[in-house]
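Every protein chain except one is present and positioned as in the full complex.
Up next, chain A:
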C-alpha cells in the first residue's frame, strides 16, 4: 500500500493489486480517481481537473478548509456528476438545477479586504482592479443576499517561457495564453468579446507595417460562436456560471516586444573559498508598468555554507537555501525602466575553479499585471440584450513567468 509519497512528485498513475490510482494535484489537494479498467488517462485527468474547478466554483476557493466545510455540497456535486463510476455531466448549467446545498464561505466576504488582491487564476498583487476576493466566492451563495452582484470577469492570462543563452541570445521564447471568463450572472444571454481588430493568426499571414498583434495558433471552447471572428475578431459566447476558458492561444519564438528582464551576471572566484556573484537586473517594461513578486534563483556550488549580500533597497530580501543549493533574491516591486543590482558573497569550503560551472542557470519568476506580452487586448465586452439590473464587467490582464531561464 502507498504509505508515503516521495516529495511532491509522486507518479501520476500508481497501481496496487489490479487497482489503478490516478491523481492530480490542485490547490494543495490530491484529487484521486481509482479504476480497475484501463481507461483513457486524458479523460480521467481532465475530469479530475474539471471536478477541482467545479469545487472551486461552488465553494469559492480551493483549500483543505473549504473542502472540509463544504463536504455535503461536494458529496452532492459528486453524486450528480458521477453515477456508478460513469461521468454524467460536468457542466455548470445542468448542475445548477440539481445542486441544492449552499456553500459555506471560509472567510467573510468583504470588498475592503484588499490585502490579498489577485486573479482567480494566478496570485497577484495588482491593485485598483477588481478585488480578487470578488472572484473567489461561491457562484451560488448569493440567493437573495445583498452580496449577490451581477458580475462577470474576463481575464487574459499569459504564461511566458523563455531561455536566454549565456551570450544574451534568446534561445527559446514561448507564450501560452488564455482568455478566461468567470461569470456570476445567474442567467446570461449572449456576450460579445471584441479582440484587437488587427490580430493575425498563423505564421503564413503577411505582416503589415502596422504593429499587428500576432499569434501562432488558437483554440476555442466548443460553445464559442466564431461567425464574426474572421472579419471582426469578435467572439460570441453564452457563458455559463462559473469559470471557463473560452480561448487558448500560443506564440512561439518571435515575440513582438522586448523581453521584460535583462540580466547581466558576473561570477568570480574571490579568495580561496569564496564566490562573488554580481547580478545587474534591468526591467525593460514601459515606465508606467511594474513587475511584482520578482524572485531570482541562482544555483550555487555544492557545499556552500553561508552568504553575505549587498542589496540596493531594504524591501528586497535574499537568502541562501543550502538544501536546494541555491540563493534566492526577492524583489516585491520592480518598476519598468529601473535597474537593480546585487552582490552576493558565497562561502564555499573546498572551492575549485570547476565549481564555478555549477553557478547558473538563473531562473526567474514574476508577474506583470495589466500586461500582455502578445499585445492581445479586449476591445469591448458587450452583453446583448442589456441585462436587467446592474452588471459589472471586469477585464483584467496578467502575464507571468512559466519558466524564465538565463544561462550564465
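The rule is short, and it goes like this: a residue touches a chain if its C-beta (ideal position, glycine included) is under 8 Å from a C-beta of that chain, and two chains touch if they have at least 3 such contacts; residues count from 1.
The definition used in the following text is that contacts and distances are computed from a predicted model.
Protein name for the hidden chain, per its UniProt entry and selected from "Aminomethyltransferase", "Beta-adaptin appendage C-terminal subdomain domain-containing protein", "NADH-ubiquinone oxidoreductase chain 5" or "ribose-phosphate diphosphokinase": "Beta-adaptin appendage C-terminal subdomain domain-containing protein". Of the options A:226, A:258, A:305 or A:357, the residue whose C-beta touches the omitted chain is A:357.
Among A:217, A:254, A:270 or A:319, only A:217 touches the chain left out of the display.
On the side of chain A, touch with the chain left out of the figure occurs at residues 8-9, 11-13, 15, 20, 22-26, 38-43, 45-49, 71-72, 75-76, 79, 83-84, 86-91, 97-98, 100-101, 159, 161, 163, 165, 171-172, 174, 176, 217, 219-222, 248, 250, 252-253, 297, 299, 302, 324-326, 352, 354-355, 357-358, 360-361, 363, 365, 402-403, 405, 407.
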